[in-house]
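A single protein chain has been omitted from the complex, and every remaining protein chain is retained in its original position.
The first chain written gets the first letter, and so on, giving A, B and C; residue counts start at 1 in each chain.
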């Protein structure tokens, strides 16, 4: 089993797809000679040439749109939007065009486009280079949304995204590029819509995405030392969502924490909480806790940045909060 | 008490603000001679002239951005984005600029900008002219988000939005422009962040926004005939949210339905559900039900459009669902 | 010689075909206005009355496997690109037999088999996609061209700028056809465009540009043929500005309060592209009546076809979201 970094895993999925398939090509700002602002596509220009590893001007609308147009002709473009903060520039193309062409045409068209982007806080890039905006896209019928947290996941999910016949928003987290994992020799596609249970547990289910998966695993370790057994579930695909795995887990543990780096308000955790309270109402022994960034733009100064985004201790606090309630209190009165 | 339509109420707030205050002006596509695509600003060109009722080219990014720049100079611009579907074009300016200038400057700047927009299904405009996207903006620290459902509300809330020192996303619903209501002679500002209880009730709380407020009121009437007493709460301001009014209501009724026209998945109702299950966990006798559009783009054919978006019968069905559960079932086992 | 034949003299026969097609669009649009007034048509409708020569002149210069993207004002382009009036009218009625199966409507007409990649209700929304389609043609070495229609108003939106820049940079086989009718809804040129000659916008990209009288179908056809040849030959994209007139309101039902009262009547007098073409053709009264009758029959037939069509089932709304 070779060890790959998250960064290498993304590159490997892209490269393997491009090797086997002329219809796959990548385009984006500074992805060629420079290999992308995060170094993900380093070396790919040499292997595939400038036509298929296509540097673009700073034109987020047009490059996403060009991806859409090529996809409608049956190609499988992968557009890199350098920071997810810049998806704000391409929302029209993503939401009104990519997501809707198939529907508005009554099924005549397909848009097999993958939009890779990355984001998140860390190392103080400031408010315009650190947002986590995945929740927006979960609100858009016609899109699929993926957020991978490990090298093996990112490789298998990116492959499936490229070969999915629908537009996929593919989120990577900036602080994860360096993490490593043993991955299967052969790339194993991971079907979109399948959650991964990272760790089984009995007392609390933590549903976490992106960087928070790792924080949740760390928190679970600490909780174990306190005698609390935590199950960590990474949905991996946010849309469509593997509700069954999440709900089944909560039915077993009777408690749920949702954790992501995006601000809590209107974040993906709200959707998970709404689903879980609905489908596992009678199983819940405590309110679902949400963990996310504080409701502020990401500040520059490291001390503030660090404090704003959630870490394993925040997940742990939420776990403690859910188990701190006695089961009998449920339905019997209000406990603050 | 004069009777005003929702359309006239918007116009009245704009006009009164412009009469008393040179710093207020409006800009947008076709708002001058034509009076806006919905006729909201009709007649205002004559009263205020083309400088202050400013027709713009089709440039959503630039007109929102121009509003931001003028606001930073202390003016109070009101930008009209013709359809909220076109806010997709201005997301960068709204999210990265308007919402963050104050923060990134460490408090040196204010952006007293109001962005009025409208949307919603009805009369088959098709998938690119019918979305309800308010949830996105609730996820953005630095913005305020208003969604008014009645003439008196829209007047008082728009006034407060114009005079708020922060950027406000102000949502109107296309099908509401014609509805009428008696409004106070003098414009009464409605503070942002205050919910309105439209109807008191004992058995179920329906939290509804926009068009669904009216559907909820209708459903409440029908439910009453069935012996179910429904409280209808319109948050009016989605950000900041009057959580206390909503939670107190649910603590009284022990049941909650959330209803909006936006698709349910990742819609505003998810946030409300997440808050309510958290803050009123021990009071809930049934899962919180969410009512919203089906998870598809808005189709053109009227039979499909009509079926996709929620109506009072959907709210009623959700009400029935929540009261259909026996209280004793809570915590005692699973009832499907 | 071939050159002259292609660009210069369009045969009388071909011109008659243009005439017939333009008249078909005209009568179709008039029927749309009528059926709208009768309360039969849902949605927001924008007719292309006055702009028929652009649709026909450009689309007749296309080869069959060239593709187009259209706008909110899409009926003319759609008919000219070969969609049967029945399918178009059925779409306007929201029927399963419609060219978008009832999912799209007037502002979202698709006919992928005939190379119509979709009308777009977002101004400028279709332009980047055309660059992408053209890029795919280039990748695959297919001698096809992708064409975007859009209005003068659309040249003010960022998408236009980014798309043209990208197209020129990558020298993709695309033609950008601007239907310059002097209005964006109620907004006249001087309120939205700081320049008179829109073809100058191509200079920002070093793109080849041409400006032609859009009421003269022969001129449009010739210019479009040349632009297409340029693009198809690998010499890069072209901006083709067709000065035209919107001989009607922005949308069907538009009271046009913003428009000088007499402008419309005067323009209908002087700038009708069908009149202009007919003046050039040797049409006998009989010819005219014959074509008229044929066209009217087709249009009437399309209404019958549409009305007899099938309403989707409500639950059909759940289909076609994902492939």
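Just so we're on the same page, a residue touches a chain if its C-beta (ideal position, glycine included) is under 8 Å from a C-beta of that chain, and two chains touch if they have at least 3 such contacts.
Since the structure is predicted, the reported quantities are computational estimates derived from the model, not experimental observations.
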item: Residue touching the undisplayed chain, where the options are A:14, A:44 or A:61; value: A:61
item: Hidden-chain contact residue, picked from the options B:71, B:257 or B:323; value: B:71
item: Residue numbers in chain B that touch the chain omitted from display; value: 22, 25, 51, 56-57, 59, 61-75, 77, 92-93, 96-97, 101-110, 112, 141-142, 144, 165-166
item: Residues of chain C (touch criterion as defined above) contacting the omitted chain; value: 156-162, 165, 168-169, 191-195, 200-201, 203-207
item: Residues from chain A at the interface with the omitted partner, ascending; value: 29-30, 32-34, 37, 55-62, 85-86, 89, 123-129, 294-297, 299-308
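Here is the rule we use: only the chains that are shown with their structure count from here on.
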item: Whole-Å gap between the CA centroids of chain A and chain B; value: 29
item: Mean-CA-position distance for chain C and chain A (Å); value: 41
item: For chain B paired with chain C, centre-to-centre distance based on mean C-alpha positions, whole Å; value: 37
item: Residues of chain C engaged with two or more neighbouring chains; value: 100, 102-104, 108, 120, 122, 125, 158, 321
item: Multi-partner residues of chain B (each touching 2 or more other chains); value: 85-86, 89, 126-128, 295-297, 299-300
